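A single protein chain has been omitted from the complex, and every remaining protein chain is retained in its original position.
Let's look at chain A:
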């Protein structure tokens, strides 16, 4: 059993205008998990992220990080160990060169300068942006800015990395790049939380899905469970991923007979294997 890294108990958050954004969120996150967070706009995903990052303080409820209950004194620990890649890179990039930007987080961690330098070089290498090191952010393209904003967080070496709708506003090439980055982060054992509206992507990538609706988590389970639960899909205005729909259609038309261990295909190549296995 993996180590429990973050536990949220009965989290409530109300915005300044009196509108409640979170109404009792309970969740446990284990080390190395790949979690997709889904739900319609305004369902509380981003607020949830800002709360578990310690930027917003919950009205009520407890956050337990690595067995330590977070309070006002050690809230910095939370920010140190959980990084957010914001949805709009233009709302995150603050410095006037790429290198200074990537170094902003490590500098705030009060690391020695040599260590900051090392981390900045590593993160830039990781995201393949070393060639832009001295470039001001306004001379970068959208995809390049996204890479910079991810390098920002990688340089801080957090345990949990949150991506807030990373695939929005990315072209297919950059989206593929992002999936590659997610894969290598996962290989390093990082815990990843990612919010998205792309059901196909969530189905193919995630190990676990949290569904938010009106400030509550209404479902928490594996992608197959979530996407087969019509009730949840309807409530959260989600639709089934194409792959799942096709697979069920194939079952329904008796082209495939439900294999005994019920392995759902996640990628096209899985489906191909199933279909080819049929012929042989």
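One rule holds for everything that comes next: a contact is a pair of C-beta atoms (placed from the backbone, for glycine too) under 8 Å apart; a residue touches a chain by one contact, two chains touch by 3 or more; residues count from 1.
Throughout what follows, contacts and distances are computed from a predicted model.
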Complex member absent from the view - protein name from UniProt, among "Cobalt transport protein CbiQ", "YfiR family protein", "CheW-like domain-containing protein" or "Colicin I receptor": "Cobalt transport protein CbiQ"
Sole residue of A:2, A:68 or A:94 that reaches the chain not shown, by the stated touch rule: A:94
Among A:116, A:129 or A:233, residue touching the chain not depicted: A:116
Options A:135, A:197 or A:214, residue touching the unrepresented chain: A:135
Interface residues of chain A (partner: the chain not displayed): 50, 53-56, 76, 79-80, 83-84, 86, 88, 90-97, 99-109, 113, 116-117, 120, 134-139, 152-153, 156
